[in-house]
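Every protein chain but one is kept in place in this view of the complex.
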Amino acid sequence: MSGGNFFEDFRLGQVFEHAPSRKLTEGDAAVYKAIYGSLFESETLDQLLVFHTVFGMSVGDVSLNAVANLGYAECRFLQPVLPGTRLRAVSQVIGLKENSDRKTGIVYVRTRGFADGAVEALTFARWVMVRKRNESAPAPETVVPELARAVAAPHAPGGCESFAVGQKIDHVDGTTIAEAEHAMATRLFNNTARVHFNQYTESKGRFGKRLVYGGHVISIARALSFNGLEGTDLEAINGGRHAAPVFAGDTIFAWSEVLDVQGAALRLRTRATKDLPCDAFPETDGVVLDLDYWAVLRR
Amino acid sequence: MSGGNFFEDFRLGQVFEHAPSRKLTEGDAAVYKAIYGSLFESETLDQLLVFHTVFGMSVGDVSLNAVANLGYAECRFLQPVLPGTRLRAVSQVIGLKENSDRKTGIVYVRTRGFADGAVEALTFARWVMVRKRNESAPAPETVVPELARAVAAPHAPGGCESFAVGQKIDHVDGTTIAEAEHAMATRLFNNTARVHFNQYTESKGRFGKRLVYGGHVISIARALSFNGLEGTDLEAINGGRHAAPVFAGDTIFAWSEVLDVQGAALRLRTRATKDLPCDAFPETDGVVLDLDYWAVLRR
Partner (left out) sequence: MSGGNFFEDFRLGQVFEHAPSRKLTEGDAAVYKAIYGSLFESETLDQLLVFHTVFGMSVGDVSLNAVANLGYAECRFLQPVLPGTRLRAVSQVIGLKENSDRKTGIVYVRTRGFADGAVEALTFARWVMVRKRNESAPAPETVVPELARAVAAPHAPGGCESFAVGQKIDHVDGTTIAEAEHAMATRLFNNTARVHFNQYTESKGRFGKRLVYGGHVISIARALSFNGLEGTDLEAINGGRHAAPVFAGDTIFAWSEVLDVQGAALRLRTRATKDLPCDAFPETDGVVLDLDYWAVLRR
């Protein structure tokens, strides 16, 4: 995996069996707890711990040479994952599109996480902008996959009397990111993307400092959202976009808007900001994350 | 829990069943170990991990709007807690006293931690100064509970030949607090008090920076005290007082005085300082914590 794949190394339909696999334990759950402090309560592993781990396992093959993580879609948590489960991850290239500057291209993959080898626990699509090794390498045929704008509402009988479409919820609190916290989380997830760990090289790079893994902000935002969304379980992620880079020292705030209510299922749009409290529900200013997901209100 | 309770929201006798509960595992024990490095050896969970977790669970209901944690008393560890135990916490308001400025009041609670739902594992009283939401809200009847100055000596046959009343022990070493360490610990404990996590807001606040959870200093002081108190188990806390605020970057030192010896039980008064070694046994200068507790010398 030494140098990772460049844009011209990917082929439509190509399958990566990501190595190594990763067993998640109660120990990993405790480290996750210490880093994010999520109060959402469960005997199973936090869905986002599973998501980040499957994502992280795919980084070595898919996005080691990524310029940017452009988005996620169609993320569904298919089975709860218990402590002690070994996760295996597989990705398939489902789209390719060279950019007009011929220096980079967009790679679309569908990544699946399997629990103890066989049970599909998680699936999601993502697309990343990846550098070419050689600008003169020929462009592949352009294939852009059709991805649903939203996953179907989870079947959840009952209702959400305390939530209404259009409702806005300020999650109030803020969490400041320490360098050790995001680096420890990102390593916990088997994510080897260089920009998160190496201050020496990054000090000479694009931002002059280490970049925080985008998923770190997702987990912080979800943990903050307990204040207002207590009693909900994350069921699916319709889409996510990292609107601006985040660095150690930034303080993350979040607010959510109810996009839809179907029985006991809530479609939520959570925006996270940096260094900007969310009592005025900022839509673009200061926004670093825009996440669209389904949660279900627990009975 | 969005905004937490203010002084006028509390009623004498009121009971809070704190949610969510919290299962403590070997993973939590490992994170606790990495943060404090306590060498006190046990197959059961560290008593202070249990204490901080039950305390932390109570913060959302009791002290989210606290100006200050004023003290603890009558803290007894009733049952050892094994990894894998789910803790539930319940608090009852046992006293109320409005302050003369009418802006704040003191709330006294007794908090109990139950292991796997039924067995009482821990009990303690604490009192906190809480802000009023509305300064014109009427004052409640003043009730100040009588709290014992010390828990009865644990029954511990045997003796403590190497300890004598009046003896002073310098624990020698110092531990510097990193921002990531206290924040991770405090999240591990389910403690959601805002002052510990949000640099953006606190930079504009009272201290200009994040405050370290007082319990963090208790755990550091107890871990330091292994050097001099090896072989002792913590049995009960008679009282504790945080004499000055502590921040990341501070180095904590500690020393202990033997207040009483009853069989194999030692009553100890541990003082922790910041940025001041304890070879001269400082009684007030630099002192940040004054803790009075019972330990038992293990056979």
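In order of appearance the chains are A and B, and numbering begins at 1 in each one.
The criterion applied here is as follows: a residue touches a chain if its C-beta (ideal position, glycine included) is under 8 Å from a C-beta of that chain, and two chains touch if they have at least 3 such contacts.
Bear in mind the structure is a predicted one, so any value in this text is a computation, not a measurement.
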Given A:Val172, A:Ala185 or A:Ala265, the one touching the chain that is not displayed: A:Ala185
Residues belonging to subunit B that touch the chain removed from view: 25-31, 33-37, 39-41, 43, 172-176, 178-181, 184, 227-228, 230, 249, 251, 253, 275, 277
Where the unshown chain meets subunit A, residue by residue: 1-3, 19-23, 25-28, 30-31, 178-180, 183-188, 190, 192, 194, 197-201, 210
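Please note the rule applied: only the chains that are shown with their structure count from here on.
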Copy-to-copy rotation for subunit A and subunit B - C-alpha atoms, rounded to a multiple of 5°: 120
Cα-centroid distance, subunit A relative to subunit B, in whole angstrom: 36
